[in-house]
Structures are given as C-alpha cells and as structure tokens.
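What follows is a single structure, written as structure tokens, with notes after it.
One protein chain omitted, others in place.
Letters are used for the chains, namely A, B and C, taken in the order the chains are written, and counting of residues starts over at 1 for each.
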Amino acid sequence: MQSSALTWLKDNLTFVVLIVLVLAISIYDHTFFSASNLLTVMADTMTLFLMASGVTLVIMMGGIDLSVQSVASLASCILAVYLPRFGAGAIGLAVLSGVASGFFGGLVSNQLRIPSFIATLAVSGVVASAAFYISGTHSVNIPGDLSAVYLSWAVGNFLGLPCEIWVGLVCLVVLNAVLALTPFGRLVRAIGSQERAVLASGIDVNRQKLIAFTLSGTMAAIAGVVMAARLGSGSPTLANEFLLPAIACVIVGGTAVTGGIGSIWRTYLGALIIQVVRIGMTFVGISVFAQQIVFGLLLVAAVAITMDRSKVSVIK
Amino acid sequence: MTKNNQPATDGVSRRLLIKGAMGVAGAAAFGMPFIKRSSAAETTWTLANSLRSVANPYHATFAKGGENFAKSIGAKYEVLITEGNSEKGISDIKALLQRTGGKLIVNVDPNDSPDARVIVEECKKAGAYVVTQWNKPADLHPWDFNPNYVAHMSFDGVPNAKKIAEVLFKGMGGAGGVVALGGILSNVPAIERKAGLDMAIKDSGGKVELLDFQPADWDEKKAFDITQAWITRFGDKVKGVFAANDGMGMGALEALRQNNLAGKVPVVGLDGIAEAVKAIEAGEFAGTVAWDPLWTGGMGLAIPYAVATGKLDIAKEGKEHREFYGTGIIVTKDSVADFKNNPSKIDFNDLFGKATGQIQYRG
Amino acid sequence: MTIPDTAVPVLELAHISKSFPGVKALDDVSLSVRPGEVVGIIGENGAGKSTVLKILNGIYQPDAGEIRIGGNKVEIKTPRAAFNLGLAMVFQEQSVLPTLTVAENIFLGREEEFLRLGFISKAAMNKAAALELKKVHLSLPPSRRCADLTFAERQMVEIAKALSLDSRLKGQLTILLDEPTSVLEAKEVELLFSIIREIRKRAAIIFISHRLEEVLAITDRIVVMRDGKVVADLPSKSATVKDLHSHMVGRQLHNEYYREARQSKPGDAVVLEVQALGLAGAFSDVNFQMHAGEVLGIAGVIGSGRESLARCLSGHLKPDHGHIRIAGEELRQGSVLKASAAGIGLVPSERKVEGLVSAMTVAENMTLAALPKFVSNGIIRFGAERKASEDWIDQLHIKTPSTATPIGSLSGGNQQKCVLAKWRIAGVKLLVLDHPTRGIDVGAKEDVYELIRDMTGEGLSVLLLADTLEELIGLSNRILVMKDGQVTASLDARAGAKPQQLDVIRHMV
Partner (left out) sequence: MLMAAASAGTGKLAAVWRVWAPLAVLGALCLLISVFSPNFLTVSNLLRLLNSASIPMILSVGATFVILLGSIDLSLEGIVSVSAVVVSMLVANDVTGVAIGLWAVPLAVFLGSLMGLINGVLHVWLRTPSFMTTLGVGFAGVGVATAVLQGVTVRISDQNFRAISLGRILDVPMAVWIAAVTIGIAWVIQERLRLGRWVIALGTDELTARHVGIPVERTRIIVFALAGAFYGLGGVLSAAQFGQGNALIGQGRLFTTITAVVVGGTALSGGSGSVLNTVAGVLIVVVLANGMVLMGVPPFVQQGVQGVLIITAVAMSLDRSRLDVVK
C-alpha cells in the first residue's frame, strides 16, 4: 500500500515537480493560479514542446538533433512567402521543408557515418542559408486576412481552449501512440539501449534512424508554422535561442541523454516545467539580474529530481 | 538585435557595480533579496521595459532610462528580457499583463519585428499601454490600436548611416575602397544602415568602391576575424571600414591595431558607445552616430503614462507623434569634445521634444 | 604437489552471508585457500560464485561473517584495496580497454610506480609490461593498442595483469580466475595451465569455470556451490565429472550427454552452398554445402578464420570473393539484413552486446527479429506477441517470472534460450551458433543441446562453433576443420561413428 504510493511517486516525479512549482508560485501570487493564466502559460509552451517532441525521439535513440531551430525558422519563412501564392499549399510546403531537412540530416549521419551532433549542426547551417535566401534576409509579414483563412487552426480558440494547446495535445497523443504501439517506437527504445543487438537481429537500424530524424524535422517545421501563425509573419531568425531550451525540455522531463529511456509525455511535462519556472520568476518578481542564475540552478535541480537513473549504470 | 556599449559615467557604473555584487550574493540565496512583494489587486500602474538582455550596455542604459522615469513618478518598475527568444519575450509580457490585471505600461524593443503585432494585440486586449522601439512590421500602426498602442519610436538608419558613411569617405580623402560590416541580415536597422551606406557610395559618383560586405551579426569577435581576412584579401586597397554598429567597429579597429593600420585606415560605426567616442578622440575612429537610450528608455514610458493618466489624448496627436524618429547625433573629431561636455538633458514633461519627424517606409 | 593441511590459509572466508532485496545470494559460506593451492569453485549460474568474487574484489560488502588473509581479519572496501591485499582478479567479462595500449592496460590504476617526477615514464612501463607478457608467453609489443588484439590475446593480457601483482607484493598473492578459459582454445588452455602450475609456487589460485574437465585437471580441491551455499568441498583426485554434476544440480544427470541418439539424419535438400569464399587476412577458398537438419561443426583454433567465416555467413563481415547461396539463391554478402531475410540467424558469442537488449522485456526480445509478424496495420499486436513468447517460454523451459520481465535479469542460460527463441520465431532456416554454451551452466547447457536436436529434427540446419572439442564432436553430423584460414579436413561425425578428439586436433594444429 504505502510502497505502491512510493512507486507511483517515483514514476511521476516529473509531474509532481510541475505541480509543486505551480502551487508554490500560486501561493506567492494567486493571480498566477487562474484558469485563464494557466491556459496562457500552456499555450505559450506549445511551440517549445512541438520542437522538443521530435528531438525526444532522436535523443531516445541515443543521437541528437541540433538543426531544429533553423528548420523551424525556414518553415516560417516558406509559409510567409508562399501563403499568398499557394494558400493552404504553403503550409504543406513548409512542413515538407522540415521533412526534407530532417531526412537530409539523418541521411548524412547514416551514410557518411558522422555523429548526429555534427551532422545536424552542419545541416542546420545549410537550412539557415536556405531560410535567408527564401526570405530575402527580411522577416516576411503574413497578411491578417490570409492568416484568418488558413492559420486559424493554430491560433485563436476552440472549445474554450487556445488552439495551440489542441495542436500540442494532438501531437502529444499521436507521438505517444507511435512510441507505444508501433514497431518503430519499440525499435527506437531498442536502438537507444543496445544498437548492435538490434542490428544483429536483422533490423534496418538506419531506416529507423532516418524515420526518427525525419519526424524530428517535421515536428520542428510544424512548430515553425505555429510560431509564424502566432507572430503573423516568418523570419530566418524567428526560432533563434530555441535549440537549447528545447533540448532542456527533453532532459528535464527525465529522458536519458544516453538513449533508451524516455517518452513524449515526459517531454511535455519538461516543457511545462521550464515555462512555469520562467514565467514564475516574473510573477515572483526575481530581478532580471538574478533570473538567469536562478533558472540555471533550477534546471540542474529539476533534472536531479526527475531523471530515472534505475536503468542507466553510467551517467555521462 | 544586440547593440553594444553605451556611455555610462564612472560614478554610475561603480554604484551599479556594488549593486551587482549584492546581486550575486543574493542570487546565491536563490535571489530572495530581489523578490518584491506584489499584491493581487493592482491599483497603481506598473511600468516595464522589455529588451533583449541587460548584459549589453545599450539595453542596460535603455533599462536605466525606464527606471529613471519610474523613480520620478514613484511607480513600480520591471525589466523583462527576451534573451533573443521571441516566444519568451511575448509570454513574459503576457505574464506581466496577467499579474497586473492590465494596469501595465510597457516600453518594448521587440526581439524581431513580427513580435510587435502580437504584443500590441495582447496589450490592447488587456487594456494596457504600449510603446515599441526599432522593430515592427511596416503595416502595423499605432493609430489602428487607439489608445493602447501609443507610439512607435525609432532612429532612422538610412540617413544616419548615409551621413556617417560620408564622414568616413571624407576621412579617406573622398576616394578608395571600403569594406562594410553588417548586423544580423534580417534585422531592420541592419538593413536600413546598409541602405544608407549604399546611397552614400552611389552619391560618391564611383570615387568610393565597396570592396566587400560581410554580416558580423553585431558581434565584435566576428568583426575582428572578418577584418583580419579582409586585410589579407585586399591589403592596402582597404581605405576605410564601415561598421553597422560601434561594437563591430571596435572589433575591426582591434584587427587594424594588430596590423599597425589603426589611425591610417579610418573606421565609422553607429550607436555612440564610449569606446567609439574615445577612439574618435584618439583619431582611430572617424565618427559615430549617438542615439540616446536613456531618453528612449524613459520617454517610451513617459508618453504612454501621460496617456494612461489622461494628461494626453493620444488619438488626437498627429502621426508625426505616433511613429517618429529620435535624433541621432553625429559625433566626429570636431564635435566630440562638445558631445562629451554637454550630455543630453531629459525633461519627461517635454514628451515630443526630440521627435524628428514621422517614420518613412521605403520599399 | 601436496600442501600440508596445517599451513595457514592465504585466504579464508568464514561464514559469509550476503542478501539482496528478495534473494539470499550467499548463506553462511566458508572456504579457504592454502599457499600454493589451486581451488576450483563450481556451480550453476546463480549459485553464488560471482557474489563471492565481487565480495573478494571489494565491490560488495558481506552482511555477516569475515574475511581473513594470512590469518588476519580484513575489510575489503574497494577493488583497489583488494588489489593491495594481494587479491588479483581476472574477470569473466573482457575488461581490457581497446583504446589503451597493452602496457597501459596491464598497469591501469597502478601507474604510480612508473612516475618520474610525477610524469609517467612510458619506457619504464613498456619494459615492465614486456616482462609480464613473457610470463604468459605472449610476444606482443607492449605499445600495441588493444583494439588490434584478438580475443585470446586480450584474455592473456588480463592474466598478465593479475600476475603483475606478485612481483609487486611482499605478502602472499591470491589470483582469482573467473572463467578464464571460456574464450580460449585447447592450445591456449594448455598454455594457461602450464602458467598456473608455474605461478602456484608463488600464489594461491581460485579457479572458476563451467568446464568441469578443466577444473578437475588443474585444481587440488573443488568447492561446489548451490543456491548460495557450499554443498561440497572435495579433493580433485578422487572426483569425477559425474559426481560434480550431481552435486551441482542436485540430481543424477542421465548418461547420454550430447543426445547423440536423437541426432537426426540430414535430408538431401541443400540449404546452404559456400563456394570459393575468402576474406583477406582471415580465410580463403572455403567450399562446403549444408543440408536440411544438419549440424555442421567447425573446428579450429583462434586465428584459424572460423569466427570470420561464421560472421561472413551471418552478414556481419563482407567476404572479398566467392559465393554464398541459400537454397540456390545467391546471397548479397556483407549485409545482416539480407542474411536474416534469407533465413540465416546468428547466436553471437557476445550475448549481452549482440544477442539481446538487456533493458527490454523477454517478449520484446523474443519478437525483435520477427516484429513485422506481430504488426497489423502499423500497430503491434501485443496479445499475439505475449502468446507467442509464452509458448516458447514453456517449450524451452525458460525460467522467467513473466514475459514482461527485463531480460537482463535472467540467468545466462535462460537469456541464451531467449536468443534461440528469437530466431525460431523469426523462422530461420539456418542458425549460426557462435559458442552457444559459453559461460552458461550445466543444466542450461543440456537444454541447449536438447534444443539443437529439436531444431535439426524439424529440418533446421546449424553451423556450430563450440566451446570444447568434445561438445563439437558430440553435436555435429559433420566437422570442418580449419587451420590458418584453410579448410584442412571434413570429417564425418554421424551418431555411432564419432571421430576421436585426436583425429580432429591433428588437422587443427
């Protein structure tokens, strides 16, 4: 009885941490604990989550994807530039660019046997150039009327909830299902924990990796589209300073950098934790000069609590 | 966009320093000393400046300007930092709107022009008052959001850059090759300043040639490396260096110094940071354009405060008071002494005193 | 040589107990080693051998009882402490680091003696290493990176590492050999034994192995463990494999060990045809055929090229020339995917690395190679998966709490059975068994033999690289002998007409 409660606590530490944070801030300033505000916080977290969700897959496989932020920016540019011409097609085009970039990154890493860290970092450079080229190095405005027609699914409200939250939930559910129910999901974990055994079982590991990188790029592009929709325009630097926060979400959620262990759900909570901490500091009124320090320390603390070390023998 | 080093007199900086030291001590104790009580039901206006990072002097001074005004009326004052992350900038402002229940006056330097629209809409929704700086989409206008979107302030990059480029050409003896360092390609000021340079070169009637243009992303280190490469590539063909901000200008100057070219090859920049001013005195810099972040930081709050407190009906103001340029002061060898001796005085009652005309949109 | 029982034990464990949540790993274990004595410890996996070792190596602390060295009570808190007390461990797992040189490996963690003004003198270290290598008759440049060494060479380096202690300690030395022979071939085992006989003059030795013949051959005394208890402590002279077995498993094992009676006669259908196959630096011009239901054993020492041959068939290595045909179909070489698609499965010697994903469940491992079979419109059919794995768990008598147990927590034998089940589920036609009984206990070994017979009975073919010659002869229908990359003989080994070990060895060396 009591032990089962403990195990529940162990399995849901991330969740508990989130709740504790929310309550702590709410106690300090109860305006934080209003439905409208909590919804806003959630909605604002979604773009970050979308980006992190794809990266989660790659990290669970023991790799990493550093190209997401430029991919998102590129997607936003493509959307903004082509929406007037192709309408809904531009959205497809933008997402497609993410698919392509992710695929390319995976291909480079697989075929040239280059560590994903470098492969994706390099690809990110290429993608950034593409974004500058397409946007003509300017940020491109999305006319309000077009946005209303084609991008209302990403902004505004639906059943009383901000659309971002719905988009986030859909991705959460879908990706979770993919991880839990499909052979791909199973192999992601397998490759993450013992790649050579999977290889020796006659499984096309490279293909699985390719799928993971492609999904990661796709999610980044979707994040870019939503971002562009929210900001009403696209820019080659739109998603700057998003990369490390995104990876931080994954790890704060408790996914092991070494691969094998983790889930999209954890990343979802991780993203919320990071957002709550950030916003919380504004609510609690911590001086900007201390915010970064506090944020840094809280990050370490969060991981120290949430990480599941039971299955990892060595922590690197 | 990142801007570098803004003049700050030694007295001020020493005080800041001591505060800062305390800051660190406090942070060790999870920043407890920094926590300010905030009651739920806000009755008075909260003032806030939103900017990229207090780590860069331009914005630090910008924040200071806001603080000065807040002090002058004894209002609560906050600083929000975007860390160059648009989403963070926006959600921080939302959080503050939520916390103050809309009783907020915010002076924003948007991280990227798209952000401005969302911020303005959010403020309109919450009934808060907002002023934007530097970055905003061309089709977003204060008068479409009366009265909440009070004004947009900027400094006209094109003519200022043109003017300072001409100062550079003069320093080169009117002819020869120049190399130019640009800011982050997609930043509005970066684009304007490049445009200004191009116009100046066109007007020189072929006497001045642009050898190469490289974006150094407002970054002193990049500027340093690029300039080194230029010295290799063009050798003594380089007669002058144009930098889109003084920070990069200092990087370039450093490279020149290490090749014993400082003083021989003139450099110009924009922003008017203290080192640039020093370099002008030393004859290594040909000139710079000084903005006044203390003024923008303060006025960006003073004007909307006047509106919020009913002292000013902004809807009745002309467009030249809704989207206007501040004054850029050209500092050269001749004017540098004067510039140092009489620092700008700021009168928070003279709201539009330094406004110099309505913002122009060029295709 | 005989040791007076009166001599003070070098090492003594008195009433040691150790329990982990749920299990009592050691229960009042007492054993002692006297100077110059070679003591064997045997027992099935999970009998407590490795726990004893870990306690002696300072990795675990005993809950009760005490350890005495030279008669004095000691506490072993860390591996380093064990080392300084003269307990040298040769690990079962390869603990030689490929990124370091031979010398660096031998003295890893003990570099201080080569420090000159705080800097390591490589010259001195290599010189010392050369001496240690001589002791194990290994002629290698000490500056060679271990990545470039063979399995056996690495094992020898391991042993050299342990031996390096005795010239460095005043007090008595005890060397703990954990499965030192599992990767060695007959010839190297002999070498090891001669080394042991040499060093026993200076050191007491604890020898742990599943190969009972070897234990009998080299030890003076044998301690048998079962379920964390010492169940027998008998002199080697009077003992026989049979009663060792009976002590270990607590039951008489039936005489007919390799199930030769059940050895099926291979069918005529040619399953695999290998033609003029060659790989530079490994083997050349290998030709043979395999028939349905046949067990083809490949004999040869390390370096004979048989490992490479096996891994060429499973697609892990790409041969330079020659053909591999499965049922007449040319196989695209050097691709594990194509090989397994063509129905070839590998049961690797490195089970934990290539055999299974320790962190995942029994079921997930069993279906790994046949996942598509358990997927309908993109979703895994978990019911079917569980069902299938349960069937095989019964069929192969796999001891596991459930199909959802992490496979890593099973004993070596049960893990190996799961690996076999994996390939059975995948429905392979040809299994490459690379040392299938390496490091698993007697009971499990017999099950594996049983399985091999079942499979071949159903028409599967098996290419076998065995742990011992005896095993190889016992299991195979036919034996290819390889030497220096050449096939030197193909011997008939059908039931009743088994060749003698000598007949095989003649062609091996």
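Just a few scattered comments:
Note that in this section a residue touches a chain if its C-beta (ideal position, glycine included) is under 8 Å from a C-beta of that chain, and two chains touch if they have at least 3 such contacts.
Every value quoted in this text rests on a predicted model; they were computed, and no experiment measured them.
The chain that is not displayed touches the following shown chains in the complete assembly: A, B, C. Only one residue in the set C:279, C:366 or C:504 touches the chain that does not appear here, and it is C:279.
Interface residues of chain B with the unshown chain, by the touch rule above, are 2, 4-5, 8, 10, 13-14, 16-17, 19-21, 23-24, 27, 53-57, 59-61, 63, 182, 185, 212-215, 219-222, 224-226, 228-233, 235, 250-251, 254, 257-259, 273-275, 278. What chain A contributes to its contact with the hidden chain is residues 61-63, 66, 108-110, 112-119, 121-126, 128-130, 132-133, 137, 195-196, 199, 244, 247-248, 251-252, 256-259, 289-300, 303-304, 307, 309, 313-316. Counting over the whole complex, chain C has residues 57, 59, 78-80, 83, 89, 91, 93-95, 97-100, 104, 108-112, 115, 118-120, 122, 145, 147-151, 154, 279-282, 302-303, 305, 307-308, 311, 316-317, 348, 350, 353-354 touching the chain that is not drawn.
The rule is short, and it goes like this: only the chains that are shown with their structure count from here on.
The minimum number of touch steps separating chain A from chain C is 1. The geometric centre of chain A is 45 Å away from that of chain C, both derived from CA atoms. Spacing of chain B relative to chain C, judged by their CA centroids, is 71 angstrom.
Contact with two or more other chains is made by no residue of chain C. Looking at chain A, one finds that none of its residues touch two or more other chains.
Considering their complex, residues 20, 23-24, 26-27, 30-31, 34-38, 40, 54, 78-81, 83-88, 90-92, 94-96, 98-99, 101, 112-115, 117-118, 137-139, 184-186, 191 of chain B touch chain A. Taken together, the chain C residues at the contact with chain A in this complex read 314, 316, 336-337, 339-341, 345-346, 348, 353-360, 364, 368-369, 371-372, 375, 378-380, 422, 426.
Residues of chain A touching chain B in their complex: 29-32, 34, 36-37, 40-41, 44, 47-48, 132, 135, 137-139, 141, 227-228, 230-238, 240-242, 245, 275, 278-279, 282-291, 293-294, 297.
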